[in-house]
Structure formats: structure tokens, C-alpha cells
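Missing here is one protein chain; the remaining ones are kept as they sit in the complex.
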Amino acid sequence: MSEQTVIDERIDHGYTSDKDAYLRRLKRIEGQVRGIARMVEEDKYCIDVLTQVSAINKALHAVSLGLLEDHIAHCVVGAANESRETGNPQAVQEKVAEASAAIGRLLR
Amino acid sequence: MSEQTVIDERIDHGYTSDKDAYLRRLKRIEGQVRGIARMVEEDKYCIDVLTQVSAINKALHAVSLGLLEDHIAHCVVGAANESRETGNPQAVQEKVAEASAAIGRLLR
Amino acid sequence: MSEQTVIDERIDHGYTSDKDAYLRRLKRIEGQVRGIARMVEEDKYCIDVLTQVSAINKALHAVSLGLLEDHIAHCVVGAANESRETGNPQAVQEKVAEASAAIGRLLR
Partner (left out) sequence: MSEQTVIDERIDHGYTSDKDAYLRRLKRIEGQVRGIARMVEEDKYCIDVLTQVSAINKALHAVSLGLLEDHIAHCVVGAANESRETGNPQAVQEKVAEASAAIGRLLR
């Protein structure tokens, strides 16, 4: 397999190569949300509930960041190559704008 | 029921008066997390997955904010009354510090 | 000075007792913003500029958190005492709602 192929492989996959890892993390987050519901059910102290909510926020941030990194490495870089080949910058501009909008939604 | 009792009632409950509402919201968030897992499973476009993650962040923020407001209205105000009665400011200082630490964890 | 007075003193001040500390921190943040402008002026690497922006975010968060803690210890607790005396919960409810709205704006 040539170096060039290695780049293409890397570029063409996105998050799907880590699909199982993402699914495991989401499963864990789902369990954390259920854990919070249980704490509320049992009238646990509000500050302890809030600490758990912060833990979920952190876990979700990690998932977002992973997806964003995959998006940039996959879709943006793929589109950059496409724009390079076609001489039309539209493909890459669109993907960059999409990534930026997604980051903006996460920062809010 | 006297006005005074109304204040006490309000003060002594915390989030437990809205328990069912919190449980419904957490149930919905749990479903949203499962929905994201399904999107990953089906190789949905990463930006669309990220949009859903942002929606969960927002829903969790709303839950946090509700719990914080309940904590301040309940525990901080309750401790203020306690400190007022005992003449010892420690009770209220502790609750204020706890609230502040919880807000700090959410801001991070 | 009686214990009771100590509580009242604590309650009646808010951030004004730490005014100089806040002013020093804001001065430093102002300098950090000017530092970023200088980096942009000198075409510094964007990632290094972003690292500095993150540092300002952090410094501003610390200021917000301090102000919030002062607000809760000062205005909310003061209003709790007022409501306790007048038997009218409106004063404390208003301050709690204000604090919660301010936290919500910071979380967004």
C-alpha cells in the first residue's frame, strides 16, 4: 500500500473507524443519565446531582470533540483534495463553514 | 396557611416538588442519547450527529439551571434562615460555597 | 460586635469588599485583550492567539463566578432575611430568579 493510499484511507473514513468506541461511550453516557434520574427519584442532594450532570457534560464534550476532529480530518480534508482536483473552492468552503457552524453551536 | 408557612414550604422542598418534571426531562435526554447512538450506528453525517449533541447539551444545561435555582431557593435560603436564628453564619456560608463550586463545575 | 452583626455585615456588602481585587483582575484581563490585539497585529500563529483567548475566557469565568458567589451571599441571603421579617416571599424569589437568569446567561 503506497503512502498516497494511506492518506486516502485516513481521509475517507471519518468517525466510522471508531464507531464501536463511540457507541461504548454513548452507552456509558446513557447510563449516566439514567443514574441521575435514579438520584432524583431517591431525592439525593441537589449538589450531588449537579456534580453528575457536570460529568455528563464533560463526557459529551469529549464525544463532540472526537466527532469534530474526525469531521475535519475526514470531510474537510477530503473536500480540500476535491477542490484541488476540480479547481473549484466551493467544496472545501462548504465543509469549513459546516465545521465552523457546528463548533459555534457547541460553544453556545 | 399563613404567609410565613408559605415561605417555609417553598424553602423546605428543593427540586423534589418538580420531581416528575425532572424525571420526564431526563427520560427525554436518555432517549436523545440513544438517538445519537443510532445515528452513529447508521453512519449518519457527523455534522448531523453534532447538531444532536448540541441539543442534548442545551437540555442538560436547562436541567442544571433548574437544579441550581432550586438549590439556591431551597438550601441557601434555608441556611440563611438557620444562620439568622442561630447567629452563626457558618451554615449559610457553607451552602453559598457549595452553590458557587457547582456553578464553577458547570461553567468549565 | 455581636455574631448577629457579623452576619449582617457579611450580607450587606456584596462584591464591594473585594473591589480592589476585582479591579486588579479586570486590569489584567484588559491587558490580555490588548496582548491578543498585538498578536493579531504581528500576524502571530492563529493557534497561539486562540490559546490566549482561552486564557481570557478562563479569567472572565473566574470573575463571573466571584460576582455570582458575592451576589448569592449578599443579595439573595439579604433578601431571604427581608422575606423572613416581612413574611412576604417576593423579595427572595426575585433575587433567586435574577441569580438563576445570570447563571443561565453565563452557561450559554
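Letters A, B and C name the chains as they come in the text, with residue numbers starting at 1 for each one.
One rule holds for everything that comes next: a contact is a pair of C-beta atoms (placed from the backbone, for glycine too) under 8 Å apart; a residue touches a chain by one contact, two chains touch by 3 or more.
Since the model is a prediction, treat every value here as computed from it, not as a measurement.
Q: Which shown chains does the chain we cannot see touch?
A: A, C
Q: Of the residues in subunit C, which ones touch the absent chain?
A: 14-16, 19, 22-23, 26-27, 29-30, 33-34, 36-37, 40-41, 43, 46-47, 49-51, 53-54, 56-57, 60, 63-64, 67-68, 70-71, 74-75, 98-99, 101-102, 105-106, 108
Q: In the complete complex, the non-displayed chain touches which residues of subunit A?
A: Listed in rising order, the touching residues are 2-4, 6-7, 10, 61, 64-65, 68-69, 72-73, 76-77, 80-81, 83-84, 87-89, 92-93, 96-97, 99-100, 103-104, 106-108.
Assume only the chains that are shown with their structure count from here on.
Q: Sort the chain contact graph into one of these: line, ring, star, complete or other.
A: line
Q: Counting in whole Å, what is the centre-to-centre distance of subunit B and subunit C, each centre being its mean C-alpha position?
A: Roughly 20 Å separates the two chain centres.
Q: Based only on mean CA positions, could you tell me how far subunit A sits from subunit C in angstrom?
A: Taking the average C-alpha coordinate of subunit A and of subunit C, the gap between them is 32 Å.
Q: Can you work out the whole-Å distance between the CA centroids of subunit A and subunit B?
A: 26
Q: Would you give the residues of subunit B that are in contact with at least 2 other chains, written as numbers and ranges?
A: 64, 68, 99, 106, 108
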